[in-house]
Every structure is written in C-alpha cells, then in structure tokens.
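What you see is the complex with one protein chain gone and the rest in place.
Labels A, B, C, D, E, F, G, H, I, J and K are assigned to the chains in the order they are written; within every chain, residues are numbered from 1.
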Amino acid sequence: MTVVKSTLPEDARRVAGDALQSTLVDLLGLSLTGKQAHWNIVGPRFRSIHLQLDEVVATAREYADTVAERSAALGLPPDGRPETIASAFTLPGPKEGWVRDSEVVEVMVESLEAAIKRLRERIEATEKADPVTQDLLIGITAELEKQRWMFDAENWPREH
Amino acid sequence: MTVVKSTLPEDARRVAGDALQSTLVDLLGLSLTGKQAHWNIVGPRFRSIHLQLDEVVATAREYADTVAERSAALGLPPDGRPETIASAFTLPGPKEGWVRDSEVVEVMVESLEAAIKRLRERIEATEKADPVTQDLLIGITAELEKQRWMFDAENWPREH
Amino acid sequence: MTVVKSTLPEDARRVAGDALQSTLVDLLGLSLTGKQAHWNIVGPRFRSIHLQLDEVVATAREYADTVAERSAALGLPPDGRPETIASAFTLPGPKEGWVRDSEVVEVMVESLEAAIKRLRERIEATEKADPVTQDLLIGITAELEKQRWMFDAENWPREH
Amino acid sequence: MTVVKSTLPEDARRVAGDALQSTLVDLLGLSLTGKQAHWNIVGPRFRSIHLQLDEVVATAREYADTVAERSAALGLPPDGRPETIASAFTLPGPKEGWVRDSEVVEVMVESLEAAIKRLRERIEATEKADPVTQDLLIGITAELEKQRWMFDAENWPREH
Amino acid sequence: MTVVKSTLPEDARRVAGDALQSTLVDLLGLSLTGKQAHWNIVGPRFRSIHLQLDEVVATAREYADTVAERSAALGLPPDGRPETIASAFTLPGPKEGWVRDSEVVEVMVESLEAAIKRLRERIEATEKADPVTQDLLIGITAELEKQRWMFDAENWPREH
Amino acid sequence: MTVVKSTLPEDARRVAGDALQSTLVDLLGLSLTGKQAHWNIVGPRFRSIHLQLDEVVATAREYADTVAERSAALGLPPDGRPETIASAFTLPGPKEGWVRDSEVVEVMVESLEAAIKRLRERIEATEKADPVTQDLLIGITAELEKQRWMFDAENWPREH
Amino acid sequence: MTVVKSTLPEDARRVAGDALQSTLVDLLGLSLTGKQAHWNIVGPRFRSIHLQLDEVVATAREYADTVAERSAALGLPPDGRPETIASAFTLPGPKEGWVRDSEVVEVMVESLEAAIKRLRERIEATEKADPVTQDLLIGITAELEKQRWMFDAENWPREH
Amino acid sequence: MTVVKSTLPEDARRVAGDALQSTLVDLLGLSLTGKQAHWNIVGPRFRSIHLQLDEVVATAREYADTVAERSAALGLPPDGRPETIASAFTLPGPKEGWVRDSEVVEVMVESLEAAIKRLRERIEATEKADPVTQDLLIGITAELEKQRWMFDAENWPREH
Amino acid sequence: MTVVKSTLPEDARRVAGDALQSTLVDLLGLSLTGKQAHWNIVGPRFRSIHLQLDEVVATAREYADTVAERSAALGLPPDGRPETIASAFTLPGPKEGWVRDSEVVEVMVESLEAAIKRLRERIEATEKADPVTQDLLIGITAELEKQRWMFDAENWPREH
Amino acid sequence: MTVVKSTLPEDARRVAGDALQSTLVDLLGLSLTGKQAHWNIVGPRFRSIHLQLDEVVATAREYADTVAERSAALGLPPDGRPETIASAFTLPGPKEGWVRDSEVVEVMVESLEAAIKRLRERIEATEKADPVTQDLLIGITAELEKQRWMFDAENWPREH
Amino acid sequence: MTVVKSTLPEDARRVAGDALQSTLVDLLGLSLTGKQAHWNIVGPRFRSIHLQLDEVVATAREYADTVAERSAALGLPPDGRPETIASAFTLPGPKEGWVRDSEVVEVMVESLEAAIKRLRERIEATEKADPVTQDLLIGITAELEKQRWMFDAENWPREH
Partner (left out) sequence: MTVVKSTLPEDARRVAGDALQSTLVDLLGLSLTGKQAHWNIVGPRFRSIHLQLDEVVATAREYADTVAERSAALGLPPDGRPETIASAFTLPGPKEGWVRDSEVVEVMVESLEAAIKRLRERIEATEKADPVTQDLLIGITAELEKQRWMFDAENWPREH
C-alpha cells in the first residue's frame, strides 16, 4: 500500500523524484562543506569570507528543506541520512585542517559551478515531468549563481 | 609553524580537542537524522512531532557551531566534512523511507540517550583539562536531556 | 468603453481570465471550509489539526487576493461574491456539525487533491496564453501540494 | 450523547446560539463582499477606499472567528459553509463587475447600517440569556459603527 | 485611617471585593495546577497538551494580576499568599506524579467548568454593585469558556 | 440635511452624545494637566512620577480619540477645540510653575477621583440609551481607577 | 531660591524662554485643532486627510514635549495648562461641527503658515541668545514647512 | 582574460544579457521619474498618489538591484550610470515643474504599459536562452502589471 | 515500570532530585509573595518598588519552569501543587494587607537571603551527583544575589 | 498663479532653491554611481566594499528625498528627471565594466570630496537666505564627510 | 605623507580638532564616572537613579563615538586611550566606594554643569571654523542640558 499518495503520474514522479533527491544531496553536502570552510578559514580576509560562507550555508539549508518537502509532497520519501550524503555527494570541498582564504574562495567557486551545472540539467529534465518542481530548481539556480558570482568577483585577479 | 595558537598547554588541548571533535560529529549527525525524521514521519501524530524534530535540529545546529568555533579557538581545526560524519557518527537514526510516528519517537529517545551518555563522559574528562570546554558540554547536556525527556514522556505507554 | 485595459490580446486574456476566476472560487471556498473544520473538529488530535487548518486558511486567503488582483490587472473583474462561491464551488468539505478529527484529515486530503488536479490543468492551459499567470498557478500548486502531503502523512494508516 | 457540553442552561444557550450563528453569517458575508469591492472598485478615490475596505475585511474576519469559537464554546457547532452563507446572507453588496468608487461607499454604508441594526436587536435579546455573548456583540457593534461613520463621512455631500 | 481610598460606597465595595478575592484565588490556583500538569503529563499527546497548558497558565496569571490590581484600586488589599491559596482553593487539579494525557484533559475540563460556574455567580452578584468589576469578570469568563471548549473537544469520545 | 447619520434614535443619541462630549473634555484636559505636571515636577521622586505621568497622558489621549470617534459614529460632531476645553474643563490640576512631587501626587489623586465620579454617573445614564457607549465608559473607568490607586498608594502616609 | 538653575545668563535665558513658551502654546494648540479636524472632517477626501491630520498632531505633540523640556532645562517652568492655551493661542483652526474636506485643507495651510512665520522670527531672536534653542526651532520649522507644502499641494487648484 | 566567468554558453549569455541590460535601464529610469512625480504632484488627490508613487519607486529600485546582480552573475557587467540611463531610457515621464494629479496618473499608466510591453518581448526571447532570467522577468512583469492596474482603475472615467 | 527514564544512576538522581524539588518550592513561593508585595505596597517609593518586584516574580517564574523541567528530565516528577507549596515553603514574606514600602524592601532582603543560603548548600550537594543540575543552581544563585543586592542597596540607611 | 506658495521672500527662495537643486543632482547621481560600483566591483575586497557602497547609496537616496521635499516646501518644484541628472551631474564615477576594488575606493574618495566641496559653498550661501535649508546641508555634509573618511582610511597606503 | 586627508583648511581643522578632542575626553570620562555611580549608589532612591545613570552613560558613549569619528573625518586621529582620559579628564565624579543617592544626584549636576560650560565655549569657537562640528556640539549640549535638568529637579530641595 502506498503511504503518501502522489499527485503526479508514475513516470513524471520518477523524473521529478530523481532530480529532487540528487539536489537534496548537493545542498546538504554544500551546507556541511560551507560550514567546514567557515570554521577553518585563515588569512587576512578571514572575517569577510567567514560571514559570506554563513550565507551560503543558510541558503543551502533552507532550500534543502524545501526540496525534501517537495519530494515528500510527491510521495517520494527523501533521503538525507549521513551515509547517503557521504556516498552520493560529489561536489569539491575544503581539505582537512586550516585553509587559506584565497583557497576557500576558489573551492567555493568550483563547488558552486559544479552544483549549478547539475541543476541546469535537472531544470531541462523536469520541464515536462513537473513544472512545479522545475520552478523550484530555477529558484535555487538563481540563488546559487548569485553566490557563485560573489566568490568569483572576490577571486580576481586569479592566482592560478 | 602553528597557524592558530592555543591558550592551553598541549596536554589539556588534546583532551579538550578530542571531546569537542567527537561532540561535533554527534551534533552534526543528529542534525541530519533529525531532519530525515522530520521529512519522513507518517502517522496521526505527524504534525506535532514534525515540529518537535525541527527544534532538535535547530538545537543541534546551533551547538555544533559553538563547539566547532570553540575547537578553533583552542587552535584545533574542527572537522565536519561529509566523509568525516559518515565514518565517525555512531548514534542510531531513522531507517530509509517513511517512518511511523511512534518509531520516530523511540529512535529519538535512543539516539539522544546515547549522545547524553557520551557527553557525560566528556564532561568528566575535561574537568581538569579545560573548565571552559566543560561548561559548554554541560550546557549541551542540559538541553539534550530536556529534549530526551520530552520524547520519552511522549513515548508512554511504551509499545516495546 | 473598456474600464480597465488589458496588457494581453483578447484570446490570451480569456484563457487566463477563466483560469484565474475558477482558481479564485476554489481558494475562497477552501478558506470557508477550512475555517468550518477549524471550528467544528473534535477528537484527541483537536489542537494539532485545529492549528494546521488555520495555515490552510491563511494560505487560501492570501493566494485568493493575489489571484483576484491578477485578474483585475488583466482587465477582467474578478467575482468572489457569496452567491458566486455557493454556485461555483465544487470541492468536498466537512459536513454540518461536529466532525471527528480523522474525518477532517480525510476530507482535507480529498479537497486539496481535487484543487490540485484542477490547478494542473490550468497550468497547462495558460502556458501559451500568459506565462505570468502560469507562474502564479505553479506557486499555488506547490503550496497546496505541500499542505496535502502533511494531511496525507497524518492520515496513515488510513481507516478506509 | 452531547459532543461538546455547554456551560449554559438549554434556553439561554438557544438564544445565544441563534444570535451568534446569524452574526457569523453577516460577518463572513461582509468579508466576501468587502473583498469583492476591494478588487472591483474604479474611480479617482480608488486607492484610498481600496485600503479602507481591507480594514473592514480584516475586522469582519477576526470577529467571525471569535463569534464562531464562542458558539463552539457554548456547545453549538457554528455553520460557516459556503452554501450556508449563500442562503442566509441578506446584507446588500456590490453588483458584479467594476464598480464606481462613490457607489462602493454608498453600498458599504447601507450594508454596515443593516448589520448594525441586526446586531442591536441581538444585544437586547442576549442580555438575560448570556452577558458574555452580549459583551462580544457590543464590541462588534462599536467597531462596525466606527467603520460605518467613516464611509458615511466620505459619502458627503450625498449624490442620491 | 484608610490607606487606599475607594471610589465605591461601602456596600458595593464589599460585594465587588468578595468577588475579586475569590476569583484571584481561583486564578492563582489554576496557574499552579496548570503548570503541574504541564510538567507531569505523559502519553502520545504530550507535546500538544504540554503547549496548550502553558496558554491556560499565561491566561490565569495575566487575569490574576488584573483582578488583584482591580481589588487594590477599590481600596481592598488582595490576598494571594501561598497559605491563602492552599486553604481557599477548591478547584480540582492533577494528582501527584506523572499523569496520563487523557486524564490531564479530563481534569482540566472539570477544573475550568467549576471555575466558570463560580464566575457566572459573581457576574450576577456584581451587576448592581460595580459594573466595572462585572465587565472584568465577563471577560475572564469568555476566555475560560474558550479554553474549556478546547479541552472538551479534545476529550471526545469520552472514556468515562 | 443630516451630515453623518446616526444608528440611534434621537433621544438615546442625545444622552449618549452628552456623556461622550463631557468625557472628551475631561480626558483632553487631563492630558494637558498631566503633561504640565510631567514638565514642572521637582523633588526627590522626580523621575519616578515624571514617568508615571506620561502613562496617564498616553491613556487620556488614546481614550479621548476613541470617545471622539464614538461621538462622530453616532452622528454628533465632537468638540475638542482649545476654547471649549478652557471653558468646560473643571477637574483640578497643578498650579503654575515648579511643583513639589508630593503635591503632584495629591493633585493627581483628586483630579482622577473627580473624573471617576463623573464617569460613574454617565455609566448609569447611558445604560438604556446605548450599551455600546456604556461599555466604552466602563473601560475608561477601570483604567482611571487603576491610575488613581497607584497615585493614592504613593500618597501614603498622607501629609494633609 | 532658584528651583532649577539655568546654564544661561539671565538675559539670554529670558529671550530663549519667551521663544520656547510661545512655541509651546502654538504646538499644543495645533495638536488640539488638528485632532478637531481629524474627527469632524467630511467629504470624498475624508480618509486621506483624516490620516494626514494625525501626522500633524503626532508632530505637534512630540515637538511640544521637546520644547517644554528645553524650557525646563533652562530653568524656566513651561506653561501648558488649558487656560493658558485658551488665552494665548492665536492660530486659526476649524470652526465647530462637521467641516468640509476642502475647508480643512485651507485652514491647515493658513494655520501652519502663521505658525511658521512666528517661528522664523524666533529663530532670528534666539541666534545670539542660545544657539541650542535656535537649533530646535529650526528643526520644528523644517517639519512644519513640509507639512504646510503637503496641504498646499493638496489645495490646488484653489477654490478661493 | 574573462573577469567573472559565466555559467551559460556564449549565445545564451548574449540574449539574456541584452534583456537584463535594457530592463535595468527601464527600472532605474522609472525609479527616477516616479520620484519626480512623487515630489511635483499637486491637486486634491496629492497625498494618495504621492504615497502610491513611492511604492512604484521601491519596486523599481529593488528589481533593478536583482536584475543588475543577475547580469553580473552571468558574467556581464551591468551599466546603470547616469549617462547610460539618459541616453537609453525611452519610457514617458512627467514634464518639468508641478504636475496635476490626474496627469500624473495618466503618465504612469502609459509609462508602465510601455515597460510591460517591452518585458513581455524579453520573456519570449529568454525562454530558451535562460529560464532563470525568464523567471525573473516574469516576476517583474507581474508586479508592474499590478501597479499599472491600480493607476488605470484610478484613471476612470478617463478625461481624454 | 518506570514512566520517564533517568540518565543518572539512582543515588545521583535522588540527590539532584531533592535539590531541584526544594528549589522549585522556594521559587514558586517567591513568585507568590513577590506578587503579593507588588499589589499591596504603599508609600512614596510605591512605583519604583512595584516595578522592581515584577522583575523578581518574572525571574522566579522562569527559573521555576527550568527547574521543574530539569527534574522531569531526570525522571523525577516535580511537585508544584498549591498544597505542596503551602506546606513546604519556609521563606519569609509580606504580612496580610497593605504594607509600607520600607517594610517590603526589608522582607525581600530577608527572603532572598534565606533562598540564597539554601541554594549554596544545594550547589555543594550536587557537585558530584550531577554537574548539569549544579550549573543550573549556580545560575539561579547569581541572579538572586543580584536581586538581593538591589533591595539591600535600597535599604540603606537601615531603619532597624 | 503660484501653485505652491513659499514661506520665504523671493530672493532668499532663489538662493535656497539653487542650493537645493544642485544638491539634489549630486545626490541622485551619487546614488547611481554608487550602485554601479556596487555591481561591478571585483577583487579580494569585493564583499567588504560591496556592502559599504550600499550604505552610500542608502544615504544618498534618503537625503535626495529630503532635499527635494524641502525644495517643494519652499515652492520650487525640484527636478530629478533622468535627462537633468545626465546633463547636470559632474562628480566623478566608475568607468564602464568591471572595476578593480582599489580603483573603486579611489573614485569614491574623489567623488565624495567633490560633493563635500560644493556643499560647503552652499552652506555659506544659504546662511542668511534660509537657516532651515542651511541646517539640512550641514547634516548632509557631516554624513558625506564620514563616508569619505571611511573610504580614505581604506585607501591607505595610496597606490598613486 | 598625510594618512587621512582633511576637507578643511589647516587653521579651521586645528580649531575643530581641539574642540572635538576635549569633548571626546569629557564624554568618555563621563561614561566611566556615570557607570561608577550606577554601581555604587545606595539609598532609598537606588533603583530610580541607578536606571537614570544608565541613560547618561548610553548618551555619553553614543556621542563619544560620533565625536571621535567626526575628528577622524577631519583627518585628525582622536585619542581615547585610558592614559589620555586619566590625565585630561577634569569633570567631578563620585568618590571611591558606596555613595549615598543624594550625593550622586549632586555630583551629577555638578559634572554635567561643568561639561556644558565647556561645550558652550567650543560652540562659540567652532562657529567660523566648521559649522558642521558646531552643529554636532549643539546637539550634545541640548542632550546634556536635558540630563542636567532632570538631576537638578531631583535635587530639590537642595541639602547644601
């Protein structure tokens, strides 16, 4: 017996569900790597980027909640358990220990770029399947692209 | 060369650092399993426990931040990366998929009990090493014991 | 003479106008049946669902206002008079008198499901006619699907 | 078996219940016709009266809630379903479509006058039956008389 | 010599004073028994009723303050000392130790019913003596009757 | 031609109107004498009473507005012009120039006592004429009696 | 013996004191005539000007307080008693009874113009005597000139 | 070397960039002409429209910021310099000097209509190029159409 | 069967439980005697101490809640029923009827001194048994010692 | 016929009017160039200066409003249309496209310096003509000098 | 090389700089002596003056910040180091240890009087040099004269 029923036909639900589950993993992972950088950053730009990272984390957490609840609303139980994130999360993040401020900026640009690229694919995939899910993914992309620009603008002139 | 200097002697710093790092993992893990339950709970008590779980998550996130920053303040870079949590987190959590409300209550009681037991050991261990760290752990314990009682009171009469 | 001019060509305006007028009736009706349930619910889950219903009502009222003002903005006077709602409203609602809590949950799931089904048809109908109206309907659907999930999760295991 | 018990003897309860039920219908109806006017008003005083109508609606909604909960508190399930309002609501309201600002002012004066007249009769009727209900009706009358004055002052010099 | 003078003649003052003093005892006692239940409740509805009880306590405390200050304003020193409450308070309350959620609901219904009954007698008694005091007692009754309904609705179907 | 129509018959309106107009003069006058004392008080209790007087003034201003708008709502234009207050205001107030703190307390007790006495007569007069106006006067009396008590308690042991 | 000492020489204090006392009378009088108009205005612009007048009153009351406390700070007891205002206030105000909206606008323009003219003379008079008092009068003038413009812009095209 | 990298391919970026740059100019220009009207309006509806214009300005400023940051996020430096606005802004606005209230309403209707027409073309143009940008333009259109309706409703019966 | 389980061994739990239960009685009793003084104080310092007493009551109520919930968290049902307070409360409080301001100050100093003395003994008793409970008692002591100082400073030069 | 009358003689009004009109152009221009820099800045200090620039813009916008309304209050219609700013604005601003952070700081120092120099001349010019206008210009100068210092302090050691 | 450039010619800058530096010392010193009195006051007026002193301290701190930043804005580094205050501060303050309430009032009157006298000299000195600095000093004087009056009014009848 179905626990929570869906308002979508089976096919559409699977497409939307996959897009939401992988977005959930990206956002939860990003909220952890963002905090890791927030705590371990060192260098003259410490305070400025320390605060900026907390905005990334707040964004990631808030959207993760919306994405997971959207998945549940479609009748698909979302999976955000520690082991799931550890095995499915693929975005780059800060290495262990203290990290220089300029390295933090670079790794955030890369990480957000990778997340955006994956989101744009899901926007396309969900257009027919579920415009409601697509609209949510568009909103997340807009926000992450804004965050990416800010780190990229801060990353100039690039060292590497 | 030391990156961030410590205000504690080496021995004390190691004891405090270990206590803080393992507390960090427990709290970050708890924030993930708490959200997992928040999203996947079903049953007549859905709304009531759905809201209660968000308070657990808010508590866990806030203390995780304080614990990690205390570790950094002692010159020890905290480690909250996804892979670290996945390998080091040992508290019980909800299984995959939808979970019945009474099961959620039970698993939260168990998970909080395990976390409290570990915290009480660290309170003892840090008494000499660093009363400042000990004071923080006492505060976390008080809050988690309150949360545990609320789930336990809700868990009565126990099914198992 | 036209009173308020439209920014859409006549055909598109009619399509968007129909979608908005029927959505307005659904939302105003839902705000009344939600309140009816809010006042007449009895049973052990009284308080929890009593509060949840007020969130449905607040959502319905707020979106009804946006939908009616969008209709006016397109040059079509919206119709939300008591007699219009009474004759055009078709979603199921609570029966007269006190209603058991589990019945309230069931009728809310059914009512929201019916509303969502009708909204998804209007999303499709307005895609070409007016993407601005479509975007509004997508937002309403996302919110109602979230509310539906919460009642559905609460409705488990189903009695019927 | 009685579902919700009353704190009043049967006779008093019937008198108070009738007064509350008909007040509920007047207020819910007024909240719908007030919104109808809020959306469909045109003319040079559009903005000023558009805002004023929202205050009428907010007042009507808030008192409707208090009245319905008072009825429930007396053990009488209130009835605010769409079909009930449509059949029992008798106050005048705006006609379909765009309405000139001066006509809106006039119809609001008439509608509030009719509501107040009915309320004053209920104040008298409930004096012996239930002073608590009477006190609530007195409060509603004070507020509606204030709203009526404001529209009446705005209606001068009268066109008809 | 009179310490604080009264604005009422002696007879009226005695009637109003008696009504206020016994209401004060009921409300202070209710604030204590409400808290007792808030802390000692167990069972699946723990959280929902735990929160509801705090609203009863907040209401009782706020009105106790108004009632005591009204008594002082009439030149009669109010008496809310522990020994006075213990000897004069007669409303039923929770027994010692943990209490099952359904029993809490029942005892609250009984306690509020008894308080309301006494208030209605005082409303009648003060009508001639002091309409200002009567108006305050009417307001308290309205609020307690609303609280009583909520517990009664929650108490259905009744076990006993 | 009547400018603002009344919802009361002519007789009742005159009684209510007289009660409201004389209350308006008392409250506006009190707001001026309260401020006069607020500015001119001297003595060791300066700060404490300086603040207390501002609460009297705030109360008087707020009720003056409600009273005047109630009069307008009954179709009677209220009169709060400087010359009207000067000729009709009869409550005692502080003399010209600096005033000792204990004298301020005494004059406030007297002034509030006189105002309350007049209000109680109007409460009786308006009972039949207009229970809505009576209810407003009862509320004002409750507040002024509370303020009077506070000054009277502060006035003890009395010097004269 | 001086009650409150001044920080100014005798001559300067008299000049500043006179300027402050007459400004106090103008502002208190304006706060009364502004309210009178606020309550008695009728006509199609009722609501818009009713609200605007309350901003004039709020401004007048706030500056009256500052002006009176400045006078006290200079060792001169301010005089804002009803009889003082009645005898010393000379600005035009609304006549008794209901007043047409366009007449209210005109009388406000005249009243503010007269107040500003008097303030500009006091600004000149206090320049040498006390720049602190002058600075306060400049601030009041700026605010009243802004209010005057708003009524004047509303007054166009002028009827007379 | 590219300063800020884009997350879009070159073609898509150019289309989105053009749409954003011309929207930026329209919004910044509108924020200036809206303020011009806010300051220079005269006539009996002064206050009402004076306030309404500030809402247009607030909307225009807020969206201008979002649009410019979206452009930067796509790697295209936005251009909002005074000379750019002056040469590229083409929407109608108020003439120099005082402007009659009815003329202000008319010019705002025309200006918003022109802005909306241009936005609808850009919504179409960006659909394939960048759904994220399209979504932002849809949101702006919804808001400007609402503002246009309000001025249009106020503009009736039209003088020309 | 245990209802709520404890996270402490039996011995420690008994020690902590006793300390918490007697602290609960002291705080609830203090909240009642503090209010009693708040209502019955007379004398020139009425207002100042009337307000100060409300801070004592707020503190006592807030800590009573924390203490009772801590007891519950340790598996010990707290007892705050009226009869328990009446029989177990031993701190001095104001006598019946009006009380002179200087006497209020004195009785508050004595009452707080007695409470602090008892708290310091419990701090010592709980050090080994439960550092979490000890930490809570330390916090309460700090706050009550601050309150005591303020009354003591106000009590000088002492009359007795 | 004069539209809005002035409270100043013709000569004084012209001097004050010129000072206000040119200040308005400077502030509106500054609000546009500040935003331009806010969007186009790149470099390691991106975030810090990005935020600082928004404070400049907020200041410029708020004072522009005050200045324009002061001009209107003096009967002189202010001119802030796009074409006026483009032709009359002479302060330096950022060039087109991305701008390095250190260049932004330098251009802000220069721009604010130029604005301050012009303001100081107008302060002198308006001293006799209108002390109210002068007082406003003094306030603006204080704020811009503070902003200039902050950029100047940030500009050290200077590169050029 | 100049670090922060000035917007004033050298002579004017020196005059303004001296006035600001000595005002800074007075205000920082006053914030310390005000706190000293806040902590050490004893006597029946303890609470009232304890609170009043905190307002003096808040005022002194806020203006000290504005004064120091104005100095920096003029290119003159302000000096608020402990040793500077200790050597340059000349206003009277409370002696060591507990201080009687009436003595506190007296010393505050003296201290504020001395501060005001010095400020009035600086107002004169800076009139030509820098009207912006003068305006700031006028504002500080107004505030301190208000504080002085309040202590002086409280100081009556004077003991010495």
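Here is the rule we use: a contact is a pair of C-beta atoms (placed from the backbone, for glycine too) under 8 Å apart; a residue touches a chain by one contact, two chains touch by 3 or more.
Worth saying up front: this structure is predicted, and the values here are computed from it rather than measured.
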{"item": "Omitted-chain contact residue, chosen from J:R45, J:R61, J:R81 or J:R122", "value": "J:R45"}
{"item": "Contact partner of the left-out chain, one of I:D26, I:D65, I:D79 or I:D152", "value": "I:D152"}
{"item": "Touch with the omitted chain, as defined above, among K:D18, K:D65, K:E110 or K:E143", "value": "K:D65"}
{"item": "Residue numbers in subunit A that touch the chain omitted from display", "value": "41-48, 50, 98"}
{"item": "For subunit I, residues in touch with the removed chain", "value": "113, 116-117, 120, 123, 134-135, 138-139, 141-142, 145-146, 148-149, 152-153, 156"}
{"item": "Interface with the unshown chain - residue positions in subunit K", "value": "3-4, 28-29, 32-33, 35-36, 39-40, 42, 61, 64-65, 68-69, 71-72, 77-83, 85-87, 89, 93-94, 96-98"}
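In the analysis below, only the chains that are shown with their structure count from here on.
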{"item": "Intersection of the contact lists for subunit E and subunit I", "value": "B, F"}
{"item": "Euclidean distance of C-alpha centroids - subunit C vs subunit F, Å", "value": "50"}
{"item": "Whole-Å gap between the CA centroids of subunit C and subunit D", "value": "24"}
{"item": "Centre-to-centre distance between subunit K and subunit A (centres being mean Cα positions), rounded to whole Å", "value": "53"}
{"item": "Multi-chain contact residues (two or more partners), subunit C", "value": "3-4, 42, 45, 48, 69, 72, 98, 135, 153, 156"}
{"item": "Chain-chain contacts as defined at top", "value": "A-B, A-C, A-H, A-J, B-C, B-E, B-I, C-D, C-E, C-H, D-E, D-F, D-G, D-H, E-F, E-I, F-G, F-I, F-K, G-H, G-J, G-K, H-J, I-K, J-K"}
